[in-house]
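Structure first, then comments.
The complex is shown incomplete by one protein chain, all other protein chains being positioned as in the whole.
Up next, chain A:
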Amino acid sequence: MASEDTIPVLKVLIIGPSGAGKSALLLRYCDDQFDPESSTATIGIDFKSKHLAVHGKAYRLNVFDTAGQERFRTLSTSYYRGAHGVILVYDISSRASFVGMEKWIDEAKQNAAPNAVLYLVGSKLDKVAGGGRAVTYEEGQAFAEANGALFCEVSAKTKENIKRPFVEVVDQIVQTPDLLVSPRSNNTALNIGTLGSDYSSACPC
């Protein structure tokens, strides 16, 4: 078993409009929690971490939440730094949230590394049963294809497909060797948290 220090860390962002179900997707996948009442903006979650193994190799996946900064579109350029993948979430029961994807995908392409993996997720698949679908599967898929993104529809409520976006993003990332040669590995970045003698005993992450 590789030690914690040597496991490659993958950074994946979740972006998209408020209320699209970004945090629900994150919490269901990472903690297997779902709160049907929760519709308020997410507070206190920076990112969630999960270990996973793909093709027999261990990775640590850090999934970052927008921390409400999507509400007025104020995600900072620093949020996108070093991201290996970006998951873009819209709500299949909201036409507006799908229409807004154009801008989000532009923002992701502008700010993330050129070869970062893009993944489009249509959320709230459970609403189809009640006739709530406002965006067809084909539309979602066509938009994703046109933008070089992978695609699937999920439900955090029923757990349908909930792991798929994460697994496929990671799978795609590890098949893009350029992405894993992170800027950090050129040995210029310092870890001030561990080098400072009297600073802290924090683990290097």
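We adopt the following convention: contacts are C-beta pairs under 8 Å (C-beta built on N, C-alpha and C of every residue); 3 or more make two chains touch, one makes a residue touch a chain; residues count from 1.
By definition in this document, contacts and distances are computed from a predicted model.
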Next on the checklist: Please identify the absent chain by the protein name in its UniProt record; candidates are "Rab proteins geranylgeranyltransferase", "Protein YIPF", "Ribosomal RNA-processing protein 43" or "Ribonuclease P protein subunit p29".
Outcome noted: "Rab proteins geranylgeranyltransferase"
Checklist outcome for this item: Answer key for A:99, A:129, A:142 or A:167 versus the chain not shown reads A:167
Checklist outcome for this item: For chain A, residues touching the missing partner are 18-19, 30-32, 40-41, 43-56, 60, 62, 67-69, 71-74, 76-79, 81, 110, 163, 167, 170-171, 183-184, 186-190, 192-193, 195-197, 199-200, 202, 205
